[in-house]
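Worksheet for the structure shown next.
All protein chains but one are shown at their positions in the complex.
Let's turn to chain A:
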Amino acid sequence: MTDRDGLIDRDLDGAAPPRRAAVPVRGAPAVPAPRTRAPRAVTTGRAGRPGLLLPAWTLAAGLTALLVLAPVAALGLEALQGSGGLWPHLLAHVLPPALHDTALLLAGVGIVVVVVGTGAAWLVAAYEFPGRRLLDWALLLPLAVPTYIAAYAYLDLLHPVGPVQGAIRALLGYARPRDLVLPDLRSLPGCILLLGFVLYPYVYLPTRALFLMQSATLVEAGRSLGARPAAVFLRVALPLARPAIALGASLALLEALNDIGAAEFLGVRTLTVSIYDTWVNRSDLPGAAGLALVMLAACLGLIAVERRARRGRGYAGAAQRPRRMSRTPLSGPAALAALALGLVPVALGFLAPASYLAAEASRRLHRAGLSGAILSESLNTLVYAALATVVATILGLVVAAGPRLLGGRWHEALLRCATFGYAIPGAILAIGLLPPLAALDGLLDGASRALTGAPLAAMGLGTGAALVYAYAVRFLAVTAGSSEAGLARVPRSLGDAARILGRGPVGALAKVHLPLTWPALLGGALLVFVDCVKELPATLILRPLNVETLATHLYGEAARGTYEDGAVAALLIVAVGLLPVALLLRVSTPKVSP
């Protein structure tokens, strides 16, 4: 049925004729004189305004898709050029350990996020206990903490001379750090736990929504067939929630792959770290591109696995609004245990790092006040994030509205291409953008020299346009997805009605679809803004010389081992990151009758 839309709206040559009101003017009798219908000629000649707008729309959608695919194509070309004698070295000494560590990291993080996220979701969906409502949203808070900030905070918190180890030693009566050696966070298991407890909300969020959407009757059927609550969870609820878990886990793992700060701070040589290192320290762009292609393959593999896990099964249940599964009330020690259990991930993923950052930041502010650097970095962060948000929102709307406005498989394909960016980690995207932007800069510079004799200041790489480009490409999937979801909720007959009442496709979009979808668009824009503020790897590579954002400042301090304004920057990022948590909670709570 979808490509029925494709059959319409192609030919827009007929100009809209004037219409006449059907009723008599005031004072005339109720029965009007027979109407004279103005004859309307068929114009098949020059196209009117909408006739020009639509090809422009297609062109814009096509260009957007091209912008997204360009860095990937560039990566391929760059890798093909070979990296001199270095590629054998990379193949022998860099790639195997990086793959090994990355695989272990992904497996470990996968297990942690699935266990913690699903367990937490079941806890708040199936049981009622004091504090449950609080836990409902508090479990989302770690979303506000980027992985590199969690690592930054925990490195200091768990430092051998830091507060936690100090307290443990004091409790056990040891005087010196070397008397009691605790496991070091700077290890693969440490990195797994840290990423897991920060990234589990990606699983918690969709799984919780799915548990809440599940019809009570399914669970009750399980109970009536003799299964105990635990068995119902394992045999009914869990298999039904599989697509949500798969989706959440794949997003969490993409984040883990995207991470560069945490892994580097904790000394884990993942693929991302290796790519960055190959480019920055070895200045080997082709080598980095080769590694990036390997990593891109890993990302696509992840997505393929997730698609496979969701394939072909019915999960949605009945079409009507289902009765919500009633929560089992807990009381006494059981309720307390449930609350304590639920608070563990919140404490580890948010409370501990956030309160550490708050304490450190306030100490710093007391001592040195708000530094000018932080202010200008905040401004930089804000400007780049805001620009990228505007660009991504507009382009997202353009590609998402394509199938609706113009129909056809062609626009559907453009939409898929344009939203491919979420699968490309920031570091890969940045590496992929370097060659084409450098080439473009060179071209423009050459043209400028030839024409005016004066060299041109760098265009793409120097101005931050590259950064905005990278952000927009990376997060286009978010804005396009929210536009698409919003547009899909507008009944088709409303758009048809607008057409019948004399508006062209673009007019219908402006007067009917947009006013009805702007909350979804704003929601998507907010998510993108926050993601841009948090983004680290692409920012590190693509920011203009001598421009620092909050994220790069924090990275710099952590990399140097200094802790000056880092906590303030981190706290600001976390504060911005809290914005969408409330929004996410509201959006992901299904509306079902009580």
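As a working rule, contacts are C-beta pairs under 8 Å (C-beta built on N, C-alpha and C of every residue); 3 or more make two chains touch, one makes a residue touch a chain; residues count from 1.
Following the convention adopted for this analysis, contacts and distances are computed from a predicted model.
K.L.:
Out of "NADH-quinone oxidoreductase subunit I", "Branched-chain amino acid transport system permease protein", "Iron ABC transporter ATP-binding protein" or "DNA ligase (ATP)", what name does the UniProt record list for the absent chain?
P.N.:
Matching "NADH-quinone oxidoreductase subunit I", "Branched-chain amino acid transport system permease protein", "Iron ABC transporter ATP-binding protein" or "DNA ligase (ATP)" to the record, the invisible chain is "Iron ABC transporter ATP-binding protein".
K.L.:
Return the single residue from A:Pro55, A:Pro163, A:Gly442 or A:Gly502 that touches the missing chain.
P.N.:
A:Gly502
K.L.:
Looking beyond the chains shown, say which of A:Val68, A:Val112 or A:Val512 touches the absent one.
P.N.:
Checking the options A:Val68, A:Val112 or A:Val512, the one contacting the hidden chain is A:Val512.
K.L.:
Tell me which stretches of chain A touch the chain missing from the display.
P.N.:
Given the touch definition above, chain A has residues 1, 4, 7-26, 30-32, 34-35, 37, 39-42, 44, 50, 491, 493-494, 496-504, 507, 511-512, 515-516 touching the missing chain.
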